[in-house]
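Subset of chains shown; positions unchanged.
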C-alpha cells in the first residue's frame, strides 16, 4: 500500500512542510531509510541524518528548528515518536484486518464455530466446540483443543498450541510456539521410588489484552484455573506453572519462571531469568530483579534481588562487599596476627 | 459423559450418603463447583464450603463428622484425595481410549505402520519405517522422523517433533512443542576462528513411563544415545544436551539444563533453572536446589545449592552471613581502628 504525505499528516494530525504528494510504502530508520520510506526524528543524537536521509517523508517535532534546507517532506507534530508509533499501530491494524477467510487445508470440527472477519490459516486445527470471536486471526499450524473459547480481535501466531478447555479473552496476542494448557508438573512419590501422575484437570484463562511471547509455556491448573489477568505481558520462553495467578498489567521478562500456586499481584515487574518458588505471594507493584531467586513472599511495592533474593538496596551493598572478600579475609588475618603479637607483648 | 453417584461409589469403593441417583458430568473445586459437578473435601481448611457448595456429589473421608445437614450427595471413603485422584485418572484414561482413528489430512509414509486403537491427528507426519504401538495417541501437527519407534499407550501431544532414529518406550507422555533428537551442540574450532560442525549421528532413547513437559529439548547423541531412563519426569523448557543419561525415576523441574555427557543417577531431584556442567556424575538420590550451578560431580544422597553449587547446609550458612557482609566489613574496620589506637597507647 502506498500513502501520500497528505494522508499521513491527516492520521497523525500533523502539518506538512514540503511536497504533500510525496508517497511512502514502508518504514525505515532515519539513518538507513530509502526512497519511498517514512521515518521519524525523535532523538537529537540522530539529527545529522535529517540532512542526508533518503526517506521520502519524516515525522518531526514542531519545536525542531532546521539548521539547513532538507530534501524530504516533513510532517510536524507535537511528539514525533508517539505519532510514529500511532502510525505503525494503525498500519498493522489495517494489515491484520485485511487478512480474512479460511485457507485450505485446515481442520475445523463440525461443532466448532467462528465469527465475522476471522482468518484461519492452512494446517490450523479447531477441535470440537471451539468458539472463535469476530476479527480474530488464527495463523497456520495453530492447534486449538476441544471446548476452547477465544474472544474477539485476537492474534494467534503460527504454531501456537492451546489445549482443551482453555479460555482466551479479547484482544489477546500469543506468539509462535507458545503452549497454553499443558499438564502441570504433578507426580506423587510412591513407596518404590517411582512417581504416579496427578491428573491435571483444570484449565488456563488468559484475560483481555494479555500478550504472550514465543515458546512460553503456561500449564493448566490441577483443579481450577491458571489465570493471567487483564493486560499482563509475558515475554519469550517463560514458564508459568499450574494454578499460578498473574495480576493485571504485570510484566514478566524472558526466561523467567513462576512455580505452582504462586499469586502475583497487579503491576508487578519480574526481570529476565528470575525464578519464583511455589505457594507464595508477590504484592502489587513489587519488583524482582533479573536472575533473582525468590523464595519468600514479597510485600507490595518492595524490590528484591539476588538468589536467594532479598531487599534490593541491602543486597546491592552485600554484593559490593562480596567483591572485596579476599581483601576482607586478608584484613582479618592481619588483625589476628597483630593481636596475637600484642597479647604476647602485653601479657 | 454423565455418571450417577452409585457408579462412582462403585469405582472408588465408597459408601453413599444421600441420593444415589445424583449425576455428575465434570469436576470442580469445592469452593467453585456447580450443579452437575463432582468435588472432594480433603483439606479441613475448606470444610465450610461443604455446607454451601453447589457440587452434586462430594467425595469425603469416612472419619469426617458433619456439623449440619448437607444438600449434596456424599461418598465416604478412607482417603478422599486419593479416591478423587483415582477417579480422575480413570476418567482421563477412558477419554483417551475413546480417541481412535486417523484424521485427514495426515501424512503417513508407505513404510510406516501402527497398531490397534491408535489415534493419528490431522497434519501429523509419520516418516519412513515409523512404528507406532497399540493404543498410542499421536495428536495433530506432530512430526515423527524416519525409523522412529514408539511403544504402546503413549500420548504425543500436538506439535511434538521427534527426529529420525529416536526410540520411545511404552506409556510415555510428551507435551506440546517438545523436540526430541535435534542435533547436539558440537562445533570444532578452526584455525581461522570459524567453527566446523561435528555431525551428530546418535539418537535419543526415552524409556517406559517417561513424561516430558512442553517446549523441552533433548538433543541426540554425537554417537550412541542420549537416554532418559524408566519413569524419569521432566518439566517444561528443559535442555538435555547430547549423550546425557538421566536415571530411573529422576525428576527435573522447569528451565533446568544438563550439559553434554553428564550422567545423572536414579531418584535424583533437580530444581528449576538449575544448570549442570558437562562430563560429570550426579549420584543416586542426590538433590540439586533451584538455580544452582553444578560444576563438579555429586556423591549419592548429597544435596547442593548455590552457583557454583556446594554442600546444601554449608551454603545456606554462607548465604546467611553474606547478607550481613556490610556489617561484617564495618566490624573489621572498627577492629582495625581500635587495634591501631591500642598499639599507639601500649607501645
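Order of writing sets the chain letters: A and B. Residues in each chain are counted from 1.
In the analysis below, a residue touches a chain if its C-beta (ideal position, glycine included) is under 8 Å from a C-beta of that chain, and two chains touch if they have at least 3 such contacts.
On a predicted model such as this, the values are computed, not experimentally measured, just so you know.
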Taking the 2 displayed chains as a starting point, can you state how many identical chains form the whole complex? 3
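Note that only the chains that are shown with their structure count from here on.
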Magnitude of the superposing rotation for chain A and chain B (Cα, nearest 5°): 120
Chain A and chain B, separation of their C-alpha mean positions in angstrom: 25
Which residues, counting only chain B, touch chain A once they are in their complex? 27-29, 32, 85, 88-89, 91-92, 103, 105, 121-123, 139-141, 157-159, 173, 175-177, 209, 211, 213-215, 231, 233, 235-237, 248-249, 251, 253-255, 266-267, 272-273, 290-291, 307, 319, 322-326, 328-329, 332, 335-336, 339, 342-343, 346-347
Any idea which chain A residues touch chain B in the complex? 105, 107, 123, 125, 141, 143, 145, 159, 161, 163, 177, 179, 182-183, 185, 187-188, 193-195, 197-199, 201, 215-217, 219, 223-224, 237, 239, 241, 255, 257, 259, 273, 275, 277, 293, 307-308, 310, 314-315, 317-318, 320-322, 324-325, 328, 331-332, 335, 338-339, 342, 345-346
